[in-house]
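Only one protein chain is missing; all other protein chains are in place.
This part shows chain A:
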Amino acid sequence: MAAVQWHSRARRYESELQSCGLEVAPVEFSDYHPLKSITVTDSKSRRGARKGSTSSSSSSSSSAAPDPLSSMLDGTDPLSMFAAASASESPLTLSQSSSTGDLGRGKRREKEDEVGVDFEPWSSKRGEILARFTTTEKLSINLFMGSDKGKAPSLASSAVSEKVRTRLEELDDLEEGSQRELLNLSQQDYVNRIEELNQSLKEAWASDQKVKALKIVIQCSKLLSDTAVIQFYPSKFVLITDILDTFGRLVYERIWSMCSDPRPLPDPCPDSFTADEVNDTAKETCLNWFFKIASIRELIPRLYVEVALLKCNRFLTKCGIQETVPRLTAMIRGIGDPLVAVYARAYLCRIGMEVAPHLKDSLNKNFFDLLGTFRQIHGDSVQNQLVLQRVEIPVYLTLYSPAIHWILQCVSYRAPEALLTEMMERCKKLGNNALLLNSVMWAFRAEFIATRATDFIGMIKDCDEAGFPKHLLFGSLGRSLACADPPEAERLPILNEAWKVITKVRSPQDYINCAEIWVEFTCRHFTKREVNTVLSDIIKHMTPDRAFEDAYPQLQSVIRKILTYFHDFSVLFSMERFLPFMDMFQKDSVRVEVCRSIMDVFIKHQQEPTRDPVILNALLHVCKTMHDSVNALTLEDEKRSLALLINGFIRMVSFGRDFEQQLSFCVEARATFCNLEPVLVQLIHTVNQLAMETRRVMRGSHSRKTAAFVRACAAYSFITIPSLTSIFSRLNLYLLSGQVALANQCLSQADAFLKAAVSVLPEVPRSISIEGKLRSSEGFLLDFINNFLSALLVVPDHPEAGVLFLVRGLLNMVQDYTWEDNSDAKVQVYISALPLLAAMSQESYLYSIPKVDSNETLYGGDPKFLAEINKLCETLIGQVLDHLKTLGRDESVHRQGSLAFSLFGCLLAHGDLRNNKLNQLAVNLWNLSHKQGYCNTRTSVRTLEFIKHQAQQPDMAHFSDMLQRLTLQSRT
C-alpha cells in the first residue's frame, strides 16, 4: 500500500475544553448539595398541591429545603411516596410491636426465676474438666451384666410371647451374673468404653430393651462409687453423667410421647402442662419407673438414676419435684466418701437447676450439707486412701474444685446479697476452708468479691499452708478482681498483699499461672511503674532454668493484657522491663506471634505519626523480628500479613520537616526489611512522597540543598527498584519515580528511570501468576504502556540522543517483544501511540510540568521535528494497515473490524482530515469496519452524531462532506 501521509490536526485545547465542558452553574451551598439527603417533611401537602389546590398554607408548611427532585415533579417523588405510604401504615405496626414487647416483658417477668444466658452452662465446664483431670494410671471397669450377646432385637411385629421371652432371658443374664471386669485400661480406652456403653444404651432403648437400658445405667452409675485412680474421678463423673443425661432424656421423651397418644397435648411447649393432663397409661409407666428405681439396692446408683429421672416427676404430681429434691439432698448424706458425695451434689444441683430453677432452697440446703460434712475431707478414711494411692493433699483438694464451683455457681446465681454474705460467714467459720474460699471467689459475683477483697486476702492468709495451694486462691481472687473493681483506696494494698504471696510461689508454672491473672488487675488500675515492677518480677521468676519455655501461653497472655490497657506506645516502651520481657519469647513462632499482636495494637491505636526514638527503636526491633522469621518455607499469606503490619508501621513514621532523617530511616528500613517485597514497595512510595513533599515545601523551586536531596531520593528509588522481583511493580515504580523526578526537575534521573522501564519491558513474561492462577499479562502490559505513553508527552528529549528517543525506543521494544500468537496487542499499542504523536506536534501541549521545558519549547514547532513525527506516524499506520490485511480471513474478520474502527476513531480525533488521502483512508476504514457487520451499531450511530456535531464547528466543514460518504449498514 502506498505510504499514507500523516497530518496531525491542530488542536486548540482551551476552546475545545470549553465547548465540551458542561455548563457550570453556581450553587448555593448553604441550602443545597447534591449529596445532601433529600428531606421531605410534608409530602401530603405536596400531593395536594399537585392536584391544583390553591391553598397557600400547604406550600408554606412544606419543607423548607427546596428539593430539586420534588420541585421538578411538582409533587412527591416516587420514593417519598413510598415513604409516606409506609408511614401511614407504621402506627399500626408500631402498636403491634409495642404490644408484643409487652408480652415479651411479661414473659420475661415470668421467667425471672429461670436460668438466663448469664448462667454459665454445664456444657462449657465439661470440656474443661475432661482436659484438666487426666491420668496415666491404669483404670478398670467392673460391669455386672452380660447381655452382650448381640441378640438381634425382636421385631415389633413379633408376638408378645417373643418379647416376654427375650425379657426373661435378659433377666436370666442378670441372675447368672456374667460379671466382666476390664482391667488395665488406659484413659483413652476407658473413655471409649464409656462411649460404647452410651451407644449400647441408645441401641437397647431403640430396640425396646428397656430392662437392659436400665441395667446399663445402673452399672454405669455404680462406677461412680469407685474412687480408685482418684485423679481421674472428675472426668469419670463427666463421662458417666453424660450417659445418665441420655437416659433421663430418653425416659422423659418416651413418657411424653405416651401422653400425647390419645389426644395430643400442646406439643410445641412441652414444659407447660400439668399432671392432670397426663393420661393414666403414661402415669402408670412413669410410676413403674419410679418403683423400679426405688428398689435399686445400692445407694449411689439409686441416687443418680433418680436424679436423672427427676424431670419425670412432672407427669405424676404438680409438686413432685419440689418434694423429691429435698429428699435426694438428704439422701446424699449417706455417701461416706466426701468426693463422691460432692459430685453427687453437683449432679443434683445441675439437674435441679435445669428442671426446677426456682427451688433455691434445696440448692442452699445442698451447700449447707456440704459444709456440714466438710470435715470428712480431712478424716481418717480419706487420709488412708490418699496414702494408698500416693496422692498429695493439695492435688486431692483440687479435685473438689469443679463440683464445688458448680454448686456455688448454682447457689449464688441471682442470689440476694444477704444470702451470699451468710454463706461466706459460714465458710469462714469452718477450719481448713481454703477449698471453699476458692470456690466462693470463683463462683460468686465478681462485684461481691471485689468489694470485700481485703477481707478475702486476710482469709487467704489465715489458711493452712499444707492444704489447698495458695496460689490458686490468689488466682481465683485475681480473676474476680479482673472483672470488677475493688474500692479505690484498697487497690494498692490489695496488689501489694497479693504480690507478696505470689512472688513467693516456688514452682514457676504455678507462679506464672497466678501472676498472669494479676497482671490484668495491675494494668487496669495502676500506672506503668507498677506494671514494670510486675514484669521485672515475672522475668526474675521465669528466667532461671529457662522456665519460660513451658509458659509461653501465659506469657503471651500477659502481653495481651498489657496491650489492652496500654495503647500509648511511648508509655509502653518506656517500661524498662518490657523489652527484656519480650526477650523471654525465644521460640520463633511464639516470638513472631507476640510481635504481631504488638503491631496489631499499634496500627489500631496509634493515631498520629510519630518520631519518638523510643517507639521507633522498639518497633523497628519488633518488626525486624517479624521480618527475620520469614524464610523459604514461609507461606505467601503469612508474608503478606507480616508485610501489611510492617507497612502500617512505616506509614506511621514521620519526622516532620526533618526530611533527611526520614530518608535515612527509609535507608535503614530498606536494609532491615529487604526480604519483604511489599515493604520495599512501600518504602519507595514513601521516598517518592518525601520528594514531592519537599517540592511542596519549596513551592516548586528547589534550592541547591533540596535539589540534592530530591536527587538522593531518586537515587534511593533507582537502586531499590531493581531488587523487586515482581515485574509490574518494577515497571510501575520506574514510571512513577520517573514522573516524580521530572516533577522535581531532575531530568537525567527521570530519563534514567524511563529508560530503565523501557529496557525492562522485554522481560515481561507472557503470563504471570495472580492469586495463584496463571493469567495472561497482556492486559497489564497494555495498561502500563498507555500510561507510559501519556507520561512521555512531557519528557523532553535528551540533547545527545536523537529526536523522540524514548518514543522510538519504546516502539522498538514493542516491535521486538514476543507477543502472544494471534494477538492484536502490538497493533493496539501502535494505534494508541498515534494520539501521543499528534499531541506532540501541537504548538502548545495539553499539559506540562512547571519549570520543565517540554519538547514544545525545545523545538518550538520546528518543521523538521514535525516531519519526524509525521514520518513516525506514517510508519505506524503502515504497520497497522499491514496487520489489518492479514486479518482478512474468516475467523478474524471480527478483530479486523474492531481494529479498523479504532484506527478510524483515532484518525477522526487526531488526524487532519482536510487532507484527501487521510480522508479517504478514514472512509475506507469505516467501510472496512462495517463490511462484516460485526460492529456495534449504537457506537456507529453515536460516532456519526459526533461527526455531525463537529461539522458545525468552524474549520470543520470537511466533516459534513465526509458524513455523506459514511454509510451506516442496516442491521439486516
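One rule holds for everything that comes next: a residue touches a chain if its C-beta (ideal position, glycine included) is under 8 Å from a C-beta of that chain, and two chains touch if they have at least 3 such contacts; residues count from 1.
Following the convention adopted for this analysis, contacts and distances are computed from a predicted model.
Asker: Any idea which of "Vacuolar protein sorting-associated protein 26C", "NAD(P)H-quinone oxidoreductase subunit 5, chloroplastic", "PAS/LOV protein B isoform 1" or "Ras-related protein Rab-15" UniProt assigns to the chain that's been left out?
Answerer: So, among "Vacuolar protein sorting-associated protein 26C", "NAD(P)H-quinone oxidoreductase subunit 5, chloroplastic", "PAS/LOV protein B isoform 1" or "Ras-related protein Rab-15", the name matching the hidden chain's UniProt entry is "Vacuolar protein sorting-associated protein 26C".
Asker: Among A:Ser225, A:Ser536, A:Ser848 or A:Ser940, single out the residue that touches the unshown chain.
Answerer: A:Ser225
Asker: Which one, A:Arg12, A:Arg132, A:Arg249 or A:Arg333, makes contact with the chain that was left out?
Answerer: A:Arg333
Asker: Which of these touches the unseen chain: A:Lys283, A:Arg808 or A:Arg895?
Answerer: A:Lys283
Asker: For the chain that's not shown, point to the residue among A:Ala294, A:Val387, A:Ala489 or A:Ala671 touching it.
Answerer: A:Ala294
Asker: Extract the touching residues of chain A with respect to the undisplayed chain.
Answerer: 159, 225, 279-281, 283-284, 287, 290-291, 294-295, 297-300, 302, 327, 330-331, 333-337, 340, 372-373, 375-376, 379-381
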